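What you see is the complex with one protein chain gone and the rest in place.
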Amino acid sequence: MILELDFWLMIVLIMFAILALEVKDLLAAVGVLTGYSFLIALLFSALGAPDVALTEAALGAALTGVLLLASLTFMNRNSKD
Amino acid sequence: MTVEFLQGHYPYVLVIVLLLIGLYGMTLKGNLLKKLIGMTIFQTSIYLFFIQGAVKTNATIPVFSPELGPGAENYMNPLPQVIVLTAIVVGVAITGVALSLLLVTQQRYGTIEEDEILEQMRQAE
Amino acid sequence: MSQTPVLIPALLLLSALFSLLFGLRSARLGHLVAVLGVLGSFLTAVAGAFGVITGGEAIRYAMGGWIPPIGIELVLDHLSVFMTLLITFIGLVVIVYAPRSLHFEAPGKAAFAWPAIVLLLAGLSGVSLTGDLFNLYVFLEISALAAYALLAIGGKAAPVATLRYLIVGAAGGGFYLLGVGFLYFTAGTVNMADLASRLPELVENRAVVSAALLLVLGLALKMALFPMHFWLPDVYTHAPSAVSGMIAPIMTKVSAYAIIRLFLDVFPPGYFTEALPIASTIGWLSAAGIVYGSVLAVAQHDYRRMLAYSSVGQIAYVGLGIGLANPIGLIGGLLHMVNHALMKSVLFLIGGAIRLRTGVTRIPDMKGLGRSMPWTMATFAIAALAMVGIPPTAGFFSKWYLLLGTIEAGNAWWFGVILISSLLSGVYFFRVVEMIYRDPAVDPAEREEADAAGRERPPLQPGGEPPASLLGPILILGVAILAVGIFNVLIVGALLTHAVAPLGG
Amino acid sequence: MRILGFVLIVVLGVVLVWGIGDLPERGDPQAPAPTHVASYYIENALDDSNTPNFVTAVLADYRAYDTFGEAVVVVTAALACLLILLRRREDEVEVEEESR
Partner (left out) sequence: MTGRFESVFLDVVTRAMVPLIQVFAFYIITHGHYSPGGGFQGGVMLAASIILLRIALGEESYRRFPREAGIWIAGVATLLFTLLGFVSILFGGNFLEYAYVVPGMDAVELRYWGIFFAEVFIGFLVWGALVAIYDALVTGGVEA
């Protein structure tokens, strides 16, 4: 059961990663990246690492997102590629 | 590349796909913030590699439970998890410093597109 | 149990934290604490060197009392004591030099710069001392983060250049970490000594091959081995002189040291030379890098940019020592680390002194400085001689050992590369020496021409000698270049021959 | 340049996929990694430090030096951000006085 879950989660992760890189709107890219980090935290907890999942959710998803948004307020939202 | 190989190793293959996507974002994207997003994906894929390696079949999370007793085969491997914990914090620290560099760049050049910055640097010389 | 190994990084970290807290009240107090901490650490390293040389074997320190491989181990052996001495000595000299220069080039940053400099040194010495692959990564990142901050406080383009460096450094760190992961999952440990005992059964394992490639690739990115050097010239050019004078000498060397450590002490003997062509690849890339760096250095007009390209060439000498993979060649590479550190540090510091006194950074504007700054320029001449490799100076001996190594390896190409590069160093340094001992430009027409071209004016009356806090460190480094040259037999005999013993010399 | 980058990334990917072939299977309890050092932690953490959470025991006791280094990394990052983004006027006043 767990094995199937992690296979599909990883496929979704790869799609999120491509999306985060290819979206032209940086705000949307940051949003997708936060979703990506949250999914990866989910995957960590599915693989039996709750400590790491908690850290990734707190640091990777929440804090990195906040820091990226805080610096994005000073920048142009649109990216060339 | 047989089926047996994929049964035991498919998580690693997917991790490497993720790693290459991150590497692509880091090196070939022109927008500096996109480069940082690529860097984050690259780092997370390495964490995922360690966590996949820490998995043991028929084992539970690495917290002692009286029902299972002290047998080493009952718990996931704690050492890679500790390594990843440390690496996550290091990764966020790098991202924070990178963002502050990005802000100063934005202030001095008015843009975060690499080609425009290079153009301005060439004109200054 | 002797506490020496842990005291070297821990004293630095302690003084960095005190320096940070005191620095919030007064930057001068912060500087004083930083100097004391680096001094204490240097003296500890000297004591450790005596302990290792008289004891004749490595001091192993089990962190937290846990016997390795359960806990983390620090190893103070001939190689790491050599590196820590180098790091703390350069750090001590530069941190004494730094206040006036840094205030001039990056005003208002002092209070946070002192703890960052000490943290940089702590990270580098931690890398040198550790006996654990993952711990090496953690300390490598400490030093990298401190270096990013210090390099970014320079001129207009410094943050962009540093951001590129940061991305390359993060990629390097990531590859290194991935390599550690491959090794851990095949061998089951991250302790260097334990790995060395477990790897010989796994030489055929493809995962170990990938691990070796990834570790070397990651460290080579951080070491700026040609063609992965592209981030380096911009970074060194735009950083403050005092920072370049500390980071250029020791930062890339520590990555090279880590490669040497992997080569000698972790992977089985012959793994990098016979099983995989890693050493010879590094050697050939280094040979290309030596030629490339020297040629581009000749083409530069900016003093600091010239030094940066010269650094690309000079770090490749260390890589050439690795590529030779025989004891005498590796001794040459290691000896070149200390020689190049002293020479490049003093050259950057002189650049900072010139900039403080006259505001000049371009080589054609340096006319007449030989007359107004005689002591500084005499030191410059010594450093230039050492870069070329003229006998009484330090630079000669490392090249001599490297040449002997190429003869032993029977590689005529590398022999030629060393000779050609020495010639090119002669070209670009004697160009500067000629310029500074020429009469100053007082022709008004030339000043107007410079104004029209938008360059900085050639100064009418260049300032005199820099203040004592700048001149003292410069002279000490100048004397050290001569002293290392004269006493190089001692260094080689007491430290380096033991360090390369695993090669079987 | 772009094509070269793609080629290098693909080459790296091929090398890595080739390399993982010899890694132990995911989840194999008899692989070297879970049997060598890691089993010591699981079997002794409770007796050594009375800590049921093995991750905490390894993080803060067996490999405390790593955690210490990581703490320093976080402080270094904070310091780096302050150094890059802010400047302090009082420093300048102080150095002016010094040079007088």
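Here the chain labels run A, B, C and D in written order, and each chain numbers its own residues starting at 1.
Quick note on the criterion: a contact is a pair of C-beta atoms (placed from the backbone, for glycine too) under 8 Å apart; a residue touches a chain by one contact, two chains touch by 3 or more.
No experiment lies behind these values; they were computed from the predicted model shown.
Counting contacts over the entire complex, the absent chain touches A, B, C, D.
Contact with the undisplayed chain is limited, among D:23, D:37 or D:57, to D:57. For chain A, the list of residues touching the undisplayed chain reads 50-51, 53-55, 58-59, 62-63, 66-67, 69-71, 73-74.
Residues of chain B in touch with the missing chain: 61, 63, 85, 89, 96, 99-100, 103-104, 106-107.
Where chain C meets the chain that is not shown, the touching residues are 1, 3, 6, 10, 13-14, 17-18, 20-21, 24, 61-65, 108.
We take it that only the chains that are shown with their structure count from here on.
For the pair chain A and chain D, the distance between C-alpha centroids works out to 20 Å. Per-chain CA centroids place chain A at a distance of 11 Å from chain B.
Contacts with at least two other chains are made by residues 16, 20-21, 23, 33-35, 37-38, 41, 53, 55, 63, 66, 69-70, 73, 76-77, 80-81, 84 of chain D. Chain A has residues 51 in contact with two or more other chains. Taken in their complex, chain C has these residues touching chain D: 13, 17, 20, 26-28, 63-64, 66, 69-72, 99-100, 103, 107-113, 115-116, 119, 122-123, 126, 134-135, 138-139, 141-142, 145-146, 148-150, 152-153, 159, 182, 184-189, 191, 198, 205-211, 213. On the side of chain A, the complex with chain B involves touching residues 6-7, 10-11, 13-14, 17-18, 20-21, 26, 29-30, 33, 36-37, 40, 43-44, 47-52, 55-56, 59-60, 63-64, 67-68, 71-72, 74-76, 79-81. Of all residues in chain B, only 5, 7-9, 11-13, 16-17, 19-20, 23-24, 27-28, 52-59, 62-65, 70, 72-73, 75, 77-82, 85-86, 89-90, 92-94, 96-97, 100-101, 103-104 touch chain D in the complex they form.
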